[in-house]
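Only one protein chain is missing from this complex, and each of the others stays in its spot.
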Amino acid sequence: MNSKKINKKKIINDPVHGFVTITSEFIFDLIEHNYFQRLRRIKQLGLTHYVYPGATHTRFQHTIGALHLMGQALDSLKSKGIKISKDEEEAVLVAILLHDIGHGPFSHALEESLISGIDHEILSQLLMNELNTIFNGRLNLAIEIFNNRYSKKFLHQLVSSQLDMDRLDYIKRDSFFTGVAEGTIGTDRIIKMLNVSDDKLVVEKKGIYSVEKFLISRRLMYWQVYFHKTVMASEYLLVKMLQRAKLLASKEVSMFATPALSYFLYHDIHAANIKQELQKVISHFVKLDDTDIITSAKEWANHDDKILSILARNLVNRKLPLVILSETSPKKEMISKIKKNIMQCYGLAEKETTYLLISGEISHNAFGSSDDMIQISVNKNELKDLSEVSDILNVPYLQKSEKKYFICFPKNCGV
Amino acid sequence: MNSKKINKKKIINDPVHGFVTITSEFIFDLIEHNYFQRLRRIKQLGLTHYVYPGATHTRFQHTIGALHLMGQALDSLKSKGIKISKDEEEAVLVAILLHDIGHGPFSHALEESLISGIDHEILSQLLMNELNTIFNGRLNLAIEIFNNRYSKKFLHQLVSSQLDMDRLDYIKRDSFFTGVAEGTIGTDRIIKMLNVSDDKLVVEKKGIYSVEKFLISRRLMYWQVYFHKTVMASEYLLVKMLQRAKLLASKEVSMFATPALSYFLYHDIHAANIKQELQKVISHFVKLDDTDIITSAKEWANHDDKILSILARNLVNRKLPLVILSETSPKKEMISKIKKNIMQCYGLAEKETTYLLISGEISHNAFGSSDDMIQISVNKNELKDLSEVSDILNVPYLQKSEKKYFICFPKNCGV
Amino acid sequence: MNSKKINKKKIINDPVHGFVTITSEFIFDLIEHNYFQRLRRIKQLGLTHYVYPGATHTRFQHTIGALHLMGQALDSLKSKGIKISKDEEEAVLVAILLHDIGHGPFSHALEESLISGIDHEILSQLLMNELNTIFNGRLNLAIEIFNNRYSKKFLHQLVSSQLDMDRLDYIKRDSFFTGVAEGTIGTDRIIKMLNVSDDKLVVEKKGIYSVEKFLISRRLMYWQVYFHKTVMASEYLLVKMLQRAKLLASKEVSMFATPALSYFLYHDIHAANIKQELQKVISHFVKLDDTDIITSAKEWANHDDKILSILARNLVNRKLPLVILSETSPKKEMISKIKKNIMQCYGLAEKETTYLLISGEISHNAFGSSDDMIQISVNKNELKDLSEVSDILNVPYLQKSEKKYFICFPKNCGV
Partner (left out) sequence: MNSKKINKKKIINDPVHGFVTITSEFIFDLIEHNYFQRLRRIKQLGLTHYVYPGATHTRFQHTIGALHLMGQALDSLKSKGIKISKDEEEAVLVAILLHDIGHGPFSHALEESLISGIDHEILSQLLMNELNTIFNGRLNLAIEIFNNRYSKKFLHQLVSSQLDMDRLDYIKRDSFFTGVAEGTIGTDRIIKMLNVSDDKLVVEKKGIYSVEKFLISRRLMYWQVYFHKTVMASEYLLVKMLQRAKLLASKEVSMFATPALSYFLYHDIHAANIKQELQKVISHFVKLDDTDIITSAKEWANHDDKILSILARNLVNRKLPLVILSETSPKKEMISKIKKNIMQCYGLAEKETTYLLISGEISHNAFGSSDDMIQISVNKNELKDLSEVSDILNVPYLQKSEKKYFICFPKNCGV
C-alpha cells in the first residue's frame, strides 16, 4: 500500500491577514487534531450574528489569526536582538494556538449554566495536559509559558496581557466580520513597536498613538458589539434556556438532547468533582459545540414545560427580549410592574418570572488591573506606565471599570 | 398591557455592502418570519470553510445582500426612465429575498441523498406559496415574477439571469469571505450600466469591460473555490455519508438523528409523493438546517455500521479524501487498483467501496444556454449578444461547458 | 454651428468615497471655473509626500470629497425632519466647495513668508466675493453661511466646526493616501448620528464612541503625519527658502521666478494695503500654485546667494535637516554649539544661521476652544458637552493644547 507524504507546510487563506503560513510540522499536527478541529464549530462571537449577520466567524479562524500575529511578533522581536530559542519559539506558538481550546459552545452561557464554577481557562488547561500526554510531553514548555511559570515572562505576555496576540487578532477580526470598520486596528504597526525591556513586553515610545487608538477601538467594540443590547438579550435568552433545561434535568424530566449535551445536563459537574470525572468530562466536552445547543433548542421549542418552550422558541426564531441599559439601577416599581405583566401575559407564578425578567450589571474596564498596565519604553533605561505617558486618556478612569445596569424582559411586557 | 411599536425601518450592518436599509414593513415582516430566520443556520458555501476558514457566511447574509443590490438596481433603472410601479418594486424585492428560501442544509448534498429528485427551487416555490397563504396573497406578484410568468420579463431577469442580483451578490460575498480577493467585482459599476431595452435587461456598451471582468471573476471563483478539490472532497464525503444513512434507515437500522433529519431519513420523499405529504414535508423541512447534519454525524462517528462510522468520523474531524482532477477520464486499471487498496485497508466487500471511491465529471459553463446570453445595447436601437461584442472572450468556448474528470478516495489508498 | 449640450450631472470616481455625483448645474459650473481648477495644482499636504510618498492628493480632490459628505449629511438631517430649503441646500454645498479656494501653494509656507498677515481664510473670502460678482450674486447665501452670519447656525457648523465635513473628509482622505490606515474614521456612521437641536449641530448619544474614535484618529494623524518630524523639516526648509528669496527681492537682487511668484516676491502685500491692490493680488494669486515654487526652487539651487542656493538645493533634492522634538525646551548650550557648527561648516556669519537653525514650538489641541465643544444630545431635551459625557477622554487635557519644542538644523551639524 502506497501512502502519499502529506505536505505540512500549509498556507491558509485568511480574509483578515491574507496568506498565513504554518511553519512547523508539529503545529500542523496540532491543528489537524480533533480537539482543535472542534473549534471550527464554535462561533467566535456566539449569537452576535443575530445583530451583525456577518459575525459567523469561528474560534478556529481566530486562533489561526493569532498564531499568524505571533509569528510576526517573534520575527520583529528577534530582529531587534531579543534572544528567543527555537524551542521557545515553537512553545509560544503552541501556547497561542491552544489558548482557546477549552472554549465551549457560546462559552459564557455554558459556564453560567451547565458547568458552573469551571471557566474555559481551566478547561483549556485540562485539554492541553491531555494533548501533552498524547504528544509525549512536547507541550511541556508551551504549558509552562501559558501558565506564566516560565522564566522569560515576556513570552507569557505575548500570549496573555493587555497587548497579547489574542486581543490584537480578535479586535481586528471582529471589526472585519461585524462590519464595524471603525474598530479596526493597525496590528502591523503595533507589532513593529513591540520590544522587550527588563523581561517585560513593552511598546516603543513612538507607538503610543497606535496603542491609544487600540484602547479606544477596543472600547468601541465593547459597547458597539460585545455589549450591544440585542447581543446581550440573545445571550440572556440562551443562558436562561440552559438553566431551565438543567433544572428540569435535575428533576429527571426527559427532553431531547444530543448525547454530549445530555451528559452535561444530567450530570452535576463542578470544581469539586471534576477531577474524579475527568476522563468522562473530557470525552464529552470535546464533542460539544454550537450545533448541540441549537439542535436541542429547536426541539425544546415544543417541550411540555412552558418556560423551556418559550425560551427555546424565542431563541431559535430570534424573537428577542428588550434590554434597557442605564447608568442608574432600575426603579423597583418598574421591575415589579414588568413582573406582573409577565405573570399575566404568560400565566406564570412569580418565582417563574426569573426566567423572563433579568436584571443586573455589566462592566468593562480598559485594563484588567493596575499591575498589568501597558509599559512604554520612553528611553533606553526607562519604562513608564501608559497611564503616565498618555496625555489624552483619562488615567483614573482607565483603572476603574465602566458599569451599566440592565434589565431584560419580553418586548410585550414593558411599562 | 403596553406594547412598544417596533421600528421596522431597520438598518443592517453588512461587511460587504455597508449599511443595508430595509425599506418596507412587509419586507421586514418576511425577514422576521421563522422560515427566513432559518437561513441564518445554513452556510452559503457548505463545507467550503474546510478550505477557506473565513467562508462561514450564511444564506441569510447573502439574501440580505442581494436585496440591497436589487434596491440599487431598481433605483438605477428608474433614474433612466424605466417605469416600475410601487407594487412591482415590492414584488421584485420579495422575489429576490425569497429566492433561496428552499435551500436545505448543504443543499446539493440533501438533494442528492435525502430527497432525490426535488431540488431547492421546487422547495423555494412550495415555501413561497405557503408564505403567500400566511400573508393573505400579498406574494402573488412576487411569485409571478419569480416564475417568469409576469408580463414585464426584465423584472424576472433581475431575479434570475446571467447578471441577476443573486450572482452579483454571491460572487462579491464569496470573494470577501474566502479571502480570494481577486474574485471581487464592481457591483456598483455593473448596476449603473444596467438598462432595459425591448423588455430585456441589457448592459450599456461602455459596461462591457466590467461584464467581461465579471465573467472572468466568476470563472476564477468556480475553479478556485466552488470546485476546489478539497471542497469537493468534503462534499462527496457528506453525500456518501447521508446516502449510507438513508440506506441503513431503509433497512430499519436505528441511529441517532435529530427529529427533522429523522423524518427525511426514514421517509421516502420524492417528486411523485411530495404533494400528498406536503404539510408534513414542509413542517419538517423548515426545522432542518446545517446543525442537524453535524450533530448527527458526530454520533454516527461511533455507529456500529463500519462504513457510516468511517464517513462520519472523517467528515467531523476533517480527515478528507484525496481528489484527483484531470482533463481525461481516469484509467480503469488505476481505479481497480485503488478499489483493491480500499477493500484491503478497510476490510470491505467490493460493492461497499462505492462509498469511499467516487468518480465522475464536473463541469461549469460561463452561460447557462445560448438563449440566455447577456445582451449589450450597442446603440439606441440595437442589441447584441455579449458574444458578438466581446472580442477577447472566446465565444464558441463560452457556449460549451468546461468539463473535468475527478476521482476521490481515501488518502492512504492511492496508487 | 452646432454645439453639443454638455451634461452637467457628472459622476466623479473618487478612490476614497466611490462614485460622487454632482447634483446641480451651478455646482458644476463652479467646479469648471479656473479659480476652482487651480486647486488641482495644490497638494493637500504640501511636502508630506517626502515622507509618505502616496500623499500627492490635491485640494481639488479633498473639496470634492467634502462636497460629497455634505450631500450625505444634508440627506441624513432632512430624513430626520430637519427643515432645509432648496436654496439653503445649494448654499451650504457651495460654501463647502469653496472653503479652501483661497489656499496658496504649500499654504502655511506662503502665509509665513510671502504675504504675511493674510491667511487663506481671508483669501477664500476675497475669491468667493469675486465669484459672487461673476455669478451675479448667486453666492450670497453661501457667503453668509460661510461667515456664520446666516440665521440657521447649524448650517455654518456643517462647514466649519469640530465635526464639519472638511475634517471628516481630510482625516479619512489623508489616512487613505498616506497609508496610515489606523487613522481612518467611520464617516458614514458619524454622519448618520448627526442631528440638529436648538439650532446646534449635535451628535446622538449612541454616536459617542465614533466621535471619541474620530478625536483619537485625528490626534494620531497629527502626530504621525501632520507633525511628523521629517514633514516639518521639509516645511521649514521651504519657508526659510521663501523668506530668503523675499529678503533678496527686497534688496532688488534678481532671481528666476515665474511671473505669478515674482509678483509676490517683489511686492509687499500685507493686511493694510491688500484692499488697494486687490485686483492685482487676485489676478496673480489665481495663477499661483505648487509648480511656481518648485520650478523656481530648481533654479535657485544654482543662485549666487549661498543661503538661497543651499536651501533650494536641499529642498529640491530632499536633503532634509534633522528635527529634534522634545517635551522641554532645548538647552541653550546645545543651540549655541550647533550654531557654531553651522557657521564653520557653511562659512556663514552668525545672524545668517537663522536660515539653517530653527527652533520653536508646535502645538495641537483637540478642540479649538471650549465654546466650540462637540455637543451630544443625551436625550430629547438635553444637550451636553462631549467632555461631560465621555468618560474615557481626559477632559481638562482636551481643553489645553499639546505642546512640543523642536529644533531643526542640517544633519551634519549636530552635537
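Chains: A, B and C, in written order; residue numbering restarts at 1 for each.
One rule holds for everything that comes next: contacts are C-beta pairs under 8 Å (C-beta built on N, C-alpha and C of every residue); 3 or more make two chains touch, one makes a residue touch a chain.
Just so we're clear, the structure is a prediction, and the values are computed from it rather than from any experiment.
One chain is not depicted; across the entire complex it touches A, B, C. The missing chain, though absent from the display, is touched by one residue of C:146, C:176, C:222 or C:236; that residue is C:176. Touching the missing chain, out of C:41, C:153 or C:267, is residue C:41.
Residues of chain B in contact with the chain left out of this view: 181-182, 184-186, 189, 209-210, 212-213, 216-217, 219-220, 223-224, 366, 391-395, 397-398, 402. With the whole complex as reference, residues 18-19, 188, 192 of chain A touch the missing chain. Interface residues of chain C facing the missing partner chain: 1-4, 6, 12-16, 18, 32, 34, 37, 40-41, 43, 49-50, 52-54, 56-58, 60-61, 64, 176-180, 256, 258-260, 287, 289-292, 294-295, 298-299, 316-318, 322, 341, 344-345, 411-415.
Definition applied: only the chains that are shown with their structure count from here on.
With centres defined as mean CA coordinates, chain C is found 44 Å away from chain A.
Each chain gets one centre point, the mean of its Cα atoms, and the points for chain A and chain B are 32 Å apart. Of all residues in chain A, those touching 2 or more other chains are 180, listed in ascending order.
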